[in-house]
Each structure stands twice: as C-alpha cells, then as structure tokens.
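Of the protein chains in this complex, one is absent; all others appear in place.
Just so it is clear, A and B label the chains in written order, and each chain counts residues from 1 on its own.
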Amino acid sequence: MEEYDESGPEVVKRFMYVNRRAPYGTIYALECLEVVLVAAAFDQDISVVFMDDGVYQLKKNQDTTGIGMKNFSKTFGALEDYGVEKIYVEKESLDARGLSAGDLVIPVEVLAAVDLSEIMARQDVVISS
Amino acid sequence: MKFGILINEGPFTHQASDSAYRFAEAVLARGHEIYRVFFYHDGVYNSNRLSQPQTDDRNLVALWSKLGTEHGIDLVVCVGAALRRGVKDEVLAEGFRISGLGQLVEAGIQADRLVVFGD
Partner (left out) sequence: MSPMLHLINKSPFERTALDSCLRLAKPGSSILLIEDGVYAALGKAAHAGKIAGRMEDFSFYVLGPDVAARGLSDAALIEGIAVVDYAGFVDLVAEHHVTQSWL
C-alpha cells in the first residue's frame, strides 16, 4: 500500500473525496467531480474514492445522447492533468457489481476494503455528497 | 475550535439543513467558532429569501440568516450550483453571499473540523 510523503511543506491537509453514488440518476456525482477539479488548484494532498454505486461513475462506454445529459465520464481522464493521482476504487464494490478495473474509463488503484480503510483513517478532511 | 459545515440539501425535503442548524447552534453554545457554512448541491436553496413556509412551520432560510448575521458566520452559497438552480444575488437572504467552490476547500483547510450534512 502507498505511503504518504509527509516531508513536503506545501502539503497542509489530506483531503479525501468519497463517491458512493451512480451518475445521472442524481447530480451528486457531477457536482462532486466539480469540487475535485477546483480542489486540485489548492496545494493539498487529494485522493478520490469510488465505492458502492460510485464505481458506476467510471464505467466505460457511457453514451448519454438519449437522455440529454452531459457525459461527464470523459472528464475523469483530466484528473491526472490536474495533478489528482490518488484515485482509489474499492475492490469489494467492483466485485459486487461484476466489474473489474478493465471496465473503467481511467486507470485506478483497486484496493481491498481493509487497505482503503487504512488510507481513510489517515485523512484530515473527508468530503462526501 | 473552528468548525466548518457543508450542507448538501435544501430546506424541507431532507432533514440535512435542520440537523446542520441544530448542530451549528450547539457548536456555538459549546464555545466553539464556526469558520464557514458552505451550501452546495440543492443546499443553495437554503439562501432563497423567497421561501415562505406556513406560519406554524420553522423557516430555515430565516433561521440561517439570523444565526449568520447575529454571530457573524460566513454563509457561502456555491456560485455554480446556485446559478444552475436560479439562485442569484437578488434572491439571497441577509447574511448569505455567493462565491466559488474554492471557499469550501478553504474551509476544509482553515477549520479544525468539517462536518457534512446531506441526503
């Protein structure tokens, strides 16, 4: 499991954004992504978690033309450009939905709940929506 | 200790705003400070002064407005979430201001604790 570098003086706090909701049915996923993109401009230690139905946000091949909503799954690809590199997906959530890392739009770190739990416990701020 | 509060739901449909309000009162009663209350998602509706509940019901917009002005609490409504829901400066109750999402991140940095209320 990844260890955090605590030496950088610019690292003030560890922020974790937790996504547990599917896209489109409600606006939470989209607006949470908007927070993450803004948060990336601050010199903080950011991680983004997808678990429970939140893993559906990252599903490949989303086509929203028939529902008239913006397909924001394409934006996840920009996270890396924004410097957001700690993207965690809970393995148990993927397994329960018959998904694997290959079904997702971006490369992520798939973690077992017990390992994700350790990272969660080290945060300073946890934001969920 | 400095507290930050994030409210993700509007008044009445969900209990979130009520819970956050009771919590905010208790924070102050305990001698702590509220650095900022940030209203996001449908939470932006908590700032709409056009809200007019029945007279025997609590008026959450008025309660937040009063708490904010009396205690000098920064009540920030997310501009992006507000505009897409038609919440603009001209309908803001006293004590609220509209600003960017950076204010939420900053609250997370500056406050000792951030508590999220939502659905």
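Just so it is clear, contacts are C-beta pairs under 8 Å (C-beta built on N, C-alpha and C of every residue); 3 or more make two chains touch, one makes a residue touch a chain.
Given the structure is predicted, the values throughout are model-derived calculations rather than measurements.
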**Message:** Can you tell me which of A:N71, A:S100 or A:S117 touches the chain that was removed from the display?
**Reply:** A:S117
**Item:** Selected from A:V18, A:V38 or A:L94 as touching the chain missing from the view
**Value:** A:V18
**Asked** Footprint of the hidden chain on chain B, which residues?
**Response** 1, 3, 8, 15-16, 19, 22-23, 25-27, 29-30, 32, 113-119
**Prompt:** Can you list where chain A touches the absent chain?
**Reply:** 18, 20, 28, 51-52, 90, 92, 113, 116-118, 120-126, 128-129
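What we mean here is this: only the chains that are shown with their structure count from here on.
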**Request:** Express in whole angstrom the distance between the two chain centres, defined as the mean CA positions of chain A and chain B.
**Result:** 26
**Prompt:** Which residues of chain A touch chain B in the complex?
**Reply:** 12-13, 15, 27-28, 31, 34-35, 38-39, 41-42, 44, 124-129
**Touching residues (chain side chain B, partner chain A) in the complex** = 6, 8, 40-41, 80-81, 100-102, 104-106, 108-109, 114, 116, 118
